[in-house]
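Yeah, one chain of the complex is gone here, protein chain that is, but the others are all in their spots.
== subunit A ==
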Amino acid sequence: MGSAAVGRRAAGLGLAALAAAGGLAGCSSSNDGGGGGGGGGTASQAAGGGTYTIWDPYPQYDKDSEWVKLLTQCGTQAGVTVERTGYDTTDLTNKSLLAAQQGNAPDVLIVDNPVVSTLAEAGVLTTTEENKLDTSAIAPNLLAAGQSGGKTYGVPIGANTLALYYNSDVLKKAGVEADGIKDWASLTAALEKVKAAGKKGITFSAIGTEEGSFQFLPWFWGSGANLTKLDSPEGVSAVALWTDWLKKGYAPNSVINNTQTTSWQEFATGDFAFAENGTWQLANAEKAGFAYGIIPIPSKGGGTAPAPTGGEFVSIPVQKDTARYATSQKLVTCLTSTDNSLTTTTTLSYIAPTEQVQAKQVEQNAALKVWVEAVKAAKGRTSDNLGTKYPKISEPMWGGVQAALSGSKSPQQAMADAQSAAASATQ
């Protein structure tokens, strides 16, 4: 209690100091002829720092975690105190919008990549150009999720994506070679063998939320389909693939209601041959108690399918007091610079967004190789210049997938209805 009150008072003092610094910065930058960020930085440093707020979607990390230690350290380097709050990821979008509306947005905001375009459209985020954030080393396919209208609104902190985990024991029993799975046909054949051997085939998440779309996209994109036309023959073939698996009993009916977590729990029972899941389950896979392996999700005709990128962007929300940007810029750079990226991504168990650091990661842990490849093939959901159109397409898409899987519509009909709903929503 007491310390909290003291903390608040300290924060108040810090804010007062900042306000003073802001005033100074305003003067100095106008003297510089509108230099903006640079001038402000020196002024606020001269005033002796202050408190900078950072919001992230990692509530699982507490004060003593490596992640928060890293944030504190970056704050110290920039000469400021960092006040960090972790929110539930679904909560963070609305919290950020509300905060922006009330004019108390955090100095640094770390958000899920498909949300970046939504916040950018709301005018909540500054561009990397405005704040001179260096994105040159970032892989273009990862950066694309944070770009809209030719501008970039943040720096990826790390990436993750989906691949297929397999249970080596089950595959051995069924006589399936994981390396032989290169396309949809060979995967379906493997599932058939697994079922014949008395085991369960594959589990994934097709729940009626964004998670369902996230899991469906590797198959959708892997068929060659494009989000602007959900009911293309390719798109329908992806839904038909899943529906067929359910009909034949290769995948359980529960996938319709599975989150990625419940889907993982099914896989962890040891009965399933395959599970579609992400990098974040690696630690759990070690604990599962059976031998496992990972292969990239195959595309229809062969090769690795583009899976959607997961992972967050570090961004600087718009502030009334523009003098704050200079320090925020230092904080973002600290978290995303090539030198620190290895620490950041290891801390968050992500794949680094730059090739250089990815190589280092594989050097340290060879098991990450398959993930690095999957991330290289991955694609942002809001890419292809979809931006805020993506959510309006994603919702009908997950609805269509559910309608087909539950048998209420044929795959063709389900996707045709989804397409007409998406078309009218994105008009």
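The working rule: a contact is a pair of C-beta atoms (placed from the backbone, for glycine too) under 8 Å apart; a residue touches a chain by one contact, two chains touch by 3 or more; residues count from 1.
One rule holds in what follows: contacts and distances are computed from a predicted model.
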| item | value |
| --- | --- |
| Undisplayed chain, where the name is taken from the UniProt record, one of "Outer membrane protein beta-barrel domain-containing protein", "Sugar ABC transporter permease", "NADH-quinone oxidoreductase subunit D" or "Heme lyase CcmF/NrfE family subunit" | "Sugar ABC transporter permease" |
| Absent-chain contact - pick from A:134, A:169, A:192 or A:210 | A:210 |
| Listed residues A:257, A:284 or A:412, member touching the removed chain | A:257 |
| Touching residue (missing chain; options A:263, A:394 or A:419) | A:394 |
| Sole contact to the chain not displayed, among A:260, A:383, A:402 or A:419 | A:402 |
| Where the missing chain touches subunit A, by residue | 90, 93-94, 97, 100-101, 114-115, 118-119, 121-124, 207-210, 252-257, 388, 390-392, 394-395, 399-400, 402-403, 405-409, 421 |
